[in-house]
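Complex shown without one protein chain; remaining protein chains in place.
And now, chain A:
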Amino acid sequence: MRFMLLFSRQGKLRLQKWFTSMSDREKKKIIRDMTTMVLARQPRSCNFMQWKDLKIVYKRYASLYFCLGVESQENELLALEIIHRYVELLDKYFGNVCELDIIFNFEKAYFILDEFLMGGEVQETSKQIVNRSIEASDMLQEVRFTDMHQTLQDDRLE
């Protein structure tokens, strides 16, 4: 997998994960191309497209488009399953996930993604294990959180 992009129906980018090293200019171009191509598709189209040497797999969930750029030897149908799995993970975490959740908690969306995929490959095939890892990491963060919250308050009062 080369990249994963999430964008809204208006073409606003909500998440970008790049699995290969690319210049900013190249990334911007890919984002532009992907949003143009995907948003131009008819509602009940095939979810696969050919773009340069990559296969583009996309799926729309409510108001968000999930778009993957995979290499030619990868399995497109499985890529659809990968997208679906990620949505399920987000759904479990946020409880009935919607686009706003991903906007306001984008860093959480990344953390979840980073427990599911790594280096462009699936990292963990069990939903439960991924969920548990996220919960545990959040707990770890919580422990320090109360300290920070206090510090922030103190800052404001200054």
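Definition applied: a contact is a pair of C-beta atoms (placed from the backbone, for glycine too) under 8 Å apart; a residue touches a chain by one contact, two chains touch by 3 or more; residues count from 1.
To be clear about the criterion, contacts and distances are computed from a predicted model.
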Should one name the undisplayed chain from "EF-hand calcium binding domain 2", "AP-1 complex subunit gamma", "Ribosomal RNA-processing protein 40" or "DNA-directed RNA polymerase III subunit RPC3" using UniProt, the answer is "AP-1 complex subunit gamma"
Where the missing chain touches chain A, by residue: 13-16, 19, 21-23, 28, 42, 44-50, 73, 75-78, 80-82, 85, 103-104, 106-107, 110-111, 114, 118-119, 121-129, 133, 136-137, 140-141, 143-145, 147-148, 151-152, 155-156, 158
